[in-house]
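For this view, one protein chain was removed and the others were kept in their places.
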């Protein structure tokens, strides 16, 4: 009796700090990416050319920004539907944040090696793709766990949770494909990852629901 | 029936995480600017002189700080009036944050090149101005979208939304002007951008409403 | 009539984002201070000695950490008593954050010059003290403004607001003194600033109220 209540205090927890901490990590990871972009010393003789020469940095920055942005959107889509979290979800979430906060390292490797020799280029992009894949795997794990453990708002219909699940799925296979492509055409694979993040970030049912006329 | 309610759960979303994530990005972008300010090695023989010589860094720091601060003020002015957000607004907001978090890079370019040759100075300030312009364009987009899609609190009167819209407008043309000025007088253009951020940050109707006597 | 209500929506604002954004800036400024601490390359032959040699870095880190921590405590003490904020308070707050986020730069100067020649040491510590003074001036301004404009919870008694005001006052004169001391005995002035931050952070009435027995 007396036991029945307290365990729920210790295991079922409010989502406030889960969200605040995750938002902090997402926000920092997405913002410190820019610290990696630099123009070499002595660039003042042709600054315009030096800025243009940094295109691999901008491309890598854009992919990372788009990936973290898309991951944040999916993360909020999950937690917005959760009235509370539990101890396991909190730990799976740390797994997600581990790869999100690690992303600036492979991003820098891509930026530095996209115009290096073929081997380095390939290694950097495959490594980058693996981290992107890990992020999307952990997001899928969070979703599956929340669904299986009944952490979602019970008022959500089965049809709706299936719709979200479907929207979560494709990124998964896509990053696996992009990693394979990186072995052959690394530059194209990076562009593909950028397109993927942007396309996957299009809201499910956006066209159907969002533009409906309002009174 | 069963459908009519859930879609609103998936499309109309609370603004909590939008605000927390945005506040995080604004706070980090405004704070890491200082990492770019350094005094050259061996400055201890004339540290006062070395600190004074960093004036282009302080100027660039001030402009970026004032711009991000002003953008944050406008962002809160918009979201404070929104009872909820939607999927498109979340993505437009990521567009804004892309340029806010990118700002430290052109800030550093200005700091490094404000005393370099004329060409580098001009390129750096124009590049900087373009990013400031992009920030102000995205803020205007957010405002227009919120207004058009009925995301604002319906109790707000037409007169009030017009007042805010008017307050949003000028920054737009101002940055375009500053970019043109940067082609001729880059240093003056930077000072102009600083004045702009400060002037544009003066609250609409501040003088009329804020100093009214209170019981 | 219709006007009387909306202006209060545009001028009197919730404190949520003011607090979230400020907490972000305080948290980042206090955390990136550590990025400045490094051990010189080739230190592995005598790592213990090299770690010990960084004492000026630790001292500067501690003073900055204690100052930002004390400023955060005072900031929360003010905003916890405010049911809402206004447009001017938001801008004064940006002034405070400008100096808080600038602090890592003078902190690094102190760390680098505390064992340099006398002149550099003096310049670095005075510069550092001026930024600490600016932070304490802006905190006092925020408090005075909140008091004068009726932003504080009206249920607070006059006696209580006076108690807080008294607790706010001393830091002010203290930093001015420390700056003067820095001209003569810079190392001692830094230690004084550390003691000041810690002493000033002792809660007003802590001994009287906090240790009272509870049922």
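Going in written order, the chains are labelled A, B and C, and every chain counts its residues from 1.
Convention: contacts are C-beta pairs under 8 Å (C-beta built on N, C-alpha and C of every residue); 3 or more make two chains touch, one makes a residue touch a chain.
Note that the structure is predicted; figures quoted are calculated from it, not measured.
When the full complex is taken into account, the listed residue touching the unshown chain is C:39, out of C:39, C:116 or C:191. Contact with the chain that does not appear here is found for just one residue of C:20, C:146 or C:190, C:20.
Residues of subunit A in contact with the chain left out of this view: 2-3, 5-7, 9-11, 13-14, 16-18, 20-21, 23-25, 27-29, 32, 35, 86-88, 90-91, 94, 97-98, 101-105, 108-109, 112-113, 116-117, 119-120, 123-124, 127, 149-150.
Against the chain not shown here, subunit C presents residues 19-20, 23-24, 26-28, 30-35, 37-39, 43-45, 47-48, 51, 61, 65, 69, 72-73, 76-77, 79-81, 153, 155-157, 159-160, 163-164, 201, 203-206, 209-210, 214.
Note that only the chains that are shown with their structure count from here on.
In this assembly, A is the chain whose CA centroid lies farthest from the centroid of subunit C.
In this structure subunit A contacts its sequence twin subunit B using mostly different residue numbers, the overlap staying below half.
Computed centre separation for the pair subunit A/subunit B is 25 angstrom, with centres defined by C-alpha atoms.
Those residues of subunit C in touch with two or more other chains are numbered 24, 27-28.
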